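Every protein chain except one is present and positioned as in the full complex.
Moving on to chain A:
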């Protein structure tokens, strides 16, 4: 019996259409058909932090030139990303690097469970794309002032860092440039609702990410 059975964060689960307009499945289907005629070198997959990145100029400036695809879905937790990647979104592409950014929406799950969910995704990518490198981005702090979710997210990052440290095909990159100020507060100039990034926030996150990605792609090219 695999441990995934007892970890809801690591059990592939499709999004449920609670609202009545089928948007989650529409997006998934779009990503599957998108993958049929594109040849991305980089695939970004995750939640709204990935999805929103595509809407701002920073994507055009930094990531389009790297031939990147964006499979972000707002609200997704690890189990949703796991389902999407298991059901066609990796079907027709072989990116050199997969950037995975997910975990902040895993409400009700412990840090250990969320780490388990992230690692299940890392394993799935390894199974489906044996040559790809997975770059896991650290989950950002959230909320205006210190709160339990910040602690949970920090713990997730710590656990994932430990879990990937022995893997040659994955690593964790901390992309928090220092959003938490000395008084413990986060500014709405960086996270406009204390969760989602402003264009300014994305700039601060993406410059080092872009540099790191370029390095990875160059290394992959050498292999």
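We adopt the following convention: a residue touches a chain if its C-beta (ideal position, glycine included) is under 8 Å from a C-beta of that chain, and two chains touch if they have at least 3 such contacts; residues count from 1.
Simple rule for what comes next: contacts and distances are computed from a predicted model.
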Between "Platelet-activating factor acetylhydrolase IB subunit alpha2", "Dynein axonemal intermediate chain 1", "Septin" or "1-aminocyclopropane-1-carboxylate synthase", which matches the UniProt record of the unshown chain? "Platelet-activating factor acetylhydrolase IB subunit alpha2"
Check each of A:42, A:73 or A:213 against the chain that is not shown and name the one that touches it. A:73
Of A:84, A:109 or A:150, the residue that touches the missing chain is A:150
Of the candidates A:23, A:67 or A:169, the residue in contact with the absent chain is A:23
In the complete complex, the non-displayed chain touches which residues of chain A? 18-23, 26-27, 30, 51, 54-57, 73-74, 107, 142-145, 147-150, 188, 192-196, 198-199
